[in-house]
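Here the complex is missing one protein chain, while the rest keep their positions.
Residue numbering begins at 1 within each chain, and the chains themselves are lettered A and B in the order written.
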Amino acid sequence: MATVIFYLTAIVAILAALAMVLSPNAVHSALFLILNFCSVAVLYLLLRAPFLAAVQVTVYAGAIMVLFLFVIMLLGAEKADLGSEPVGWQKPVAILLGIVLLVEGGFVAYRGIRLPDMTAAQANDIGSPITISSVLFSKYLLPFEIISILLLIAIVGTVVLTRRDRAHLREEA
Amino acid sequence: MENFIWLVPALPLLGVIINTLLGAAALRGSHHHAPGDSHDTHAADHGVHHDNGVRRVGWLASAMVGLAFVLTLVMLVQLLGQEAKVGEENGRFFDITYWQWMAAGDLRIPFGFLIDQLSLTMMLLVTGVGFLIHVYSIGYMSHDPRPTRFFVYLNLFIVAMLMLVMGNNFVMLFLGWEGVGLCSFLLIGFWFEQRDPPWAATKAFVVNRIGDFGLLMAMFAIWGLTKNAEGGALHSLVFREVLAPENVGSLQFVQTAFLGTQYTAAGAIALMLLLGVTGKSAQIPLFVWLPDAMAGPTPVSALIHAATMVTAGVYLVIRTAPIFELSPSVMNTMALVGVATAFIAATIALGQYDIKKVLAYSTVSQLGYMVAAVGMGAYGAGLFHLLTHGIFKALLFLGAGAVIHGYGDEQDMRKMGGLRHKMPRTFATYMVGTLALAGIAPLAGFWSKDEIIGHAWYGAEGGATHRGIAIFLILSSMLTAFYMARQVAMVFFGEQRDKSIHAHESSPLMIWPLIILAVGSVLGGLINLPGLHPLTSWLEPLLGEEAAPFHVGLAAVVMVLALLSGWAGFTYYRRAERRIKATHRDPLHRWGGDFYAIFEEKWGFDSLYNAIVVQPYKYLSNVLGKAFDVVIIDGVVNGSANLVGLTGRGLRTFQSGYVRSYALMFLVGVVAVLGYFVLR
Partner (left out) sequence: MNDVSTNAYVLLSAILFTIGVVGVLTRRNAIVMFMSVELMLNSANLALIAFSRARAESDGQVITFFVIAVAAAEVAVGLALLVSIFRAKQTTNVDDVSTLKG
């Protein structure tokens, strides 16, 4: 059962990703990306990480992608890549290197790592919100606090970057 | 008092600092001209102001040296108040180490002073004569455009010379040794906008470098080879450790091979030190720089190239006498070098027309006396002659400076004559100096020169005699009297041959030092008067020399010979006066012929060195300059620049401005690194 769900979800995730990359319309790309994120969230559930699955859907597929869509709409940038490719060999080389990277990744996935698969009983409890939060607020307390400061900086930075010059505004007005 | 001895070099150093920082301001004066002033009053005003500035700068410099002299005198009194001997050891000394100057591995160099009879005697000469010459320079340099620089250099020289004689180890000595060399270079080339001084300065510096090499080698060898009483390496350069009898003796038993010959370490070191001595004290074969050094201002010639710096070699020999004592053959060599220099330089002095060149060769000759004396082991006599010579040769140089200064900067004796009426005081003091140099009793030179000749003829008590050396020293003494008589006759007697020059007496500021030095030249013999021997007994705890007996007969013979020779020279040049013309050769040439030409040509030393060293070197430099420098050095430099340029031009294409291209590079790296781990 789990295997079937895995393969189905995996295929959906891959197709969604490909569609995201290939779609000429940025809005479509964003929607495909949301689909990809949701299918990955399903995989998280299979990996016994329900908390992160929830975070994935709410934060990633929800907040972040909404931000993306908002910006696309705001700028009117949904159109496909404009003009011609300035560096002719960029695309073939990129695809070639991508294939090499994929081969290497596959090699790593099946030959490079030597990890025993845990039994279900052992791995049962690692993803519950209680476990995660107890680790987060004890072992990773300091990084957690730093992340909060990072987010604050990001907020301030965003405000500064998008704020229009006051003098500039007055001129326009 | 010994706590304040550091003030002796520190005061002139203070003078250097103050004059360097404030000298320019002192010269500028405080007066501002009103814009309406005429040009003439400007110039006159400027002259007065310049004079005042020179005085301010000069008196400050002089005062510093004068204070140092006073401090040295106080130090002398204190040393005299101590017991001369503690048991068998010398009791009158201070060995003060202030701090560790450098340390590396086994090497420990302290910064400290050794004040004993020898260094104190030298300090008295340096600061005493130095003070008088500073004062004289205020007058002499009053019209020079750069007096501050002059006095700064002069003070710096005093500092370096004091370091040389006061240092308690070889490195301190070397510091002073190089310091005086540097100041000598700077002061010879002081008038660098003229043609000759820069060349003379360079020559002095380069020739001295050969001697410095010897001193350095000697220092290395001393540090490496001296063993202590237990037979372990001593690894010290401190005089009182290295030269202590139980340590220095070890040098005799260490053998070193050089050019296929076996030397004892003591012999090799002594030979290297001798090389240093010949460089600094202008002995054969390295004396050629000193006569050219006369291109510098005359006070410099008096202070550095007659009274003090050139005697550093003699000081070095006396200081390191325990090493020289271990190697009689080097001592003999030194004595021969000294006497040969004394004789040859005296003959060359005969053939010179430049008033300062005569004195320069005379200085070389007298230095030869000193070196011969210390080479024969007569350290006291050598130091005695060093002191008296320092006084009367300073007097002669300053007198010559007064003549040059008062005679329109003319130095050719053939254009002078009859100046005794125009410059009576200069003439009188000059005569005192001449008689002292010629060795006429009872002036200073007589006593000191006689002590050397007596030592050579009769030998030390129980020691060997050096009759051959004595004969040549006597001959040199006769030559000295002759060339000095020639000089006096040409400069001060007869008619003024160049009527176009207005001769005048110098200012009191220049005359007073002459008078004081003249008094010193008269009384200088008292320093080591036979019968009393104050100097010898003062040095006795240090050098262990007994006072030599005075040989009346020999002294009388030498003096009579000198008198006769001087009289002959004087009468000859008075008679031949009509034949002395600026365009003609010396009247003596008629009699001496080719021999005289040899003297004129300085025995070919300069030509020889020119042919075997300077020309090949220039040729080599030329070749290297044209071939090696242009092709290889420039090729490497330009080539590397071009390489960088080309590489940059090539790499520029990678920076296209397209972020995606950079990302692609990034990916190439990622793939490569991952590939490395996969394929490993």
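In the analysis below, a contact is a pair of C-beta atoms (placed from the backbone, for glycine too) under 8 Å apart; a residue touches a chain by one contact, two chains touch by 3 or more.
Nothing here was measured: the structure is a model prediction, and the numbers come from that model.
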Sole residue of B:Arg195, B:His502, B:Arg652 or B:Arg680 that reaches the chain not shown, by the stated touch rule: B:Arg652
Missing-chain contacts mapped onto chain B: 651-660, 663-664, 667
Interface residues of chain A (partner: the chain not displayed): 1-3, 6, 10, 13-14, 17-18, 20-21, 26, 29-30, 33, 36-37, 40, 43-44, 46-49, 51-52, 55-56, 59-60, 63-64, 67-68, 71-72, 74-75, 77, 79-83, 85-86, 90-91, 94-95, 97-99, 101-102, 105-106, 108-110, 113, 115-118, 120, 122-123, 126-127, 131-132, 135-136, 139-140, 143-144, 147, 150-151, 153-155, 157-158, 161-162, 164
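The rule is simple: only the chains that are shown with their structure count from here on.
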Chain A residues within the chain B interface of the complex: 86-87, 90, 93-94, 97, 100-101, 104, 107-108, 112
Residue ranges of chain B in contact with chain A within the complex: 656, 658, 660-661, 664, 667-668, 670-671, 674-675, 677-678
